[in-house]
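My questions will all concern the structure given below.
Only a part of the assembly is drawn; its chains keep their places, and the rest are absent.
First chain written, first letter: the chains are A and B, and each begins at residue 1.
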Amino acid sequence: MAQFQSLADAVRDNLKHGDTVAFEGFTHLIPHAAAHEAIRQGITDLTLIRMTPDIVYDQMIGMGLAKKVVFSYAGNPGVGLLRRMRDAIENQYPRAIETVEHSHAAMANAYEAGAAGLPVAVFRGYKGAGLKAVNPDIKSVICPFTGEELAAIPAHRADVTFIHAQKANAKGDVLIEGIIGVQKEAALAAKRVVVTVEEVVPDFKDLHPNLCILPHWTVSAIAVVPGGAHPSYTHGYYARDNATYLDWDKISADRELFTAWMQEHVLDATPEVFAERVKGL
Amino acid sequence: MTDFTPTEMMTIAAARQLTSRDVCFVGIGAPSAACNVARLTHAPDITLIYESGTIGTAPDVLPLSIGDGELCETAVSTVAVPEMFRYWLQGGRISIGFLGAAQLDKFGNINTTVIGDYHHPKVRLPGGGGAPEIATSCGEIYITLKQATRSMVEKIDFYTSFGHGDGGDHRARLGITTKGPTLLITDLAIWRPDPVSKEFTVVSLHQGVTRDMVQETCGWTVRFADDLEQTPPPTELELTTLRDLQARTAAAHGGSKKGN
């Protein structure tokens, strides 16, 4: 049952040291504010699941929160590499991290299987691909009708999933629209779900019947954080801050610059600053 | 026809390969530029799909990421990512997939994962993203790449996505039913796989490019087609369309923002 909480309380009640957690959002609706709160609370030894770790996990990894990352594309989309994640993998800085690497198709299927309550995702994938040799989680099943060998990987079942969404209504039903990504699957695949939203509206009466909605009874906590996706974006509210993605390449390239940036913009900040950041976008 | 850069030639040569009947899985960078130039010139009805779930997009500006807002705003439909990979890619509905490469071999196998050993990499690259399944589920694969001996190598460090493997019928032997890489467009030339060996062969040199220039920037011994052609230079329309698109894009994405 959805509880309306402050972001600090929602994170504190739902994310524990050592948890397996997904902060999802495919380019759109990445829950940056929630990740910053996790960083402020210093919750560590996390297993982080995300298709594209993006800036959000580059920051968490750079701050030493992650012990393991499950992912499929470790780039800064359209810009280049994720330099804090690279530093962790190549130089074990600030700590060594374990990686479990998949393809996008595999990750999407693993969330789908998790939402579907299955232990395994079955799909046509990884044919001739090198990941099969380095990721022991990639196995196969044989189609009993055609004999075709299909890829099989474990379903994602996070302890908690964090997402950002446009709106909740007063009951706590949550609306996601635009590029909806894998958020519904990531949410339904997790034991607990925390949603940051741009705003709360009384009801969803005039919405189209087929929109992507998480009913209130599938959600653990909702925190209102206007701008909470920045520098990602919220369709209908503000645009992607592409300049910040470009800037991140420089900030993340230097350990000291990164540390200073995180101190100023995350550790010494509050969720309220996000509303300011998206003004004019 | 004015002056043009090798990268512009590469993008435009790729655009020319596309038709209004194609359904393209578009990556960021040169593929995105090529697909949108095609759409804005000779292939107005081409269907562009980005893996963020946006089907049939027509952006006015090139997206910085595959999930930029404009892709959704101009799309015929935006679906969830699991659906994108299951119904649209795996479902065999994409005719052409574009891939780039950090390392490429002469059989169209691609590495964008690591330089060096996987477990102790010299350079950890972004990884495959959608590429492993794009490479095997799309009808055929077009590769775009700027030539360099560092990227066109005899042996890639990691098989991020499978091209023709060791060549010949290697795809078929793995049970892969799609064509794989059928076209490589670089800043210097157009390459197609040999029908039997599947080794990439230069079939057309861009204007002002010599065989030596191609060989010097390629890490394997280059094969040239007997009937080697010359790529027609960009037309005024092609070049204007590409440059306008890039100017709009630069203006939209801006530089470094004040504050924050």
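We take it that a residue touches a chain if its C-beta (ideal position, glycine included) is under 8 Å from a C-beta of that chain, and two chains touch if they have at least 3 such contacts.
What you see is a predicted model, and the numbers here were worked out from it, not measured in a lab.
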Chain-type multiplicities in the full complex (formula in displayed labels): A x2, B x2
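As a convention for this text, only the chains that are shown with their structure count from here on.
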Between chain B and chain A, distance of the C-alpha-averaged centres to the nearest whole Å: 28
Residue ranges of chain B in contact with chain A within the complex: 28-29, 51-54, 63-69, 71-72, 78-82, 84-86, 89-90, 113, 118-119, 121-133, 135-137, 158-162, 165, 170-171, 174-176, 252-257, 260
Touching residues on chain A, where the partner in the complex is chain B: 26-28, 51-52, 71-75, 77-79, 81-82, 85-86, 89-90, 101, 103-105, 108-109, 111-112, 123-131, 134, 148-149, 178-182, 184-185, 212, 233, 235, 239-247, 265, 277
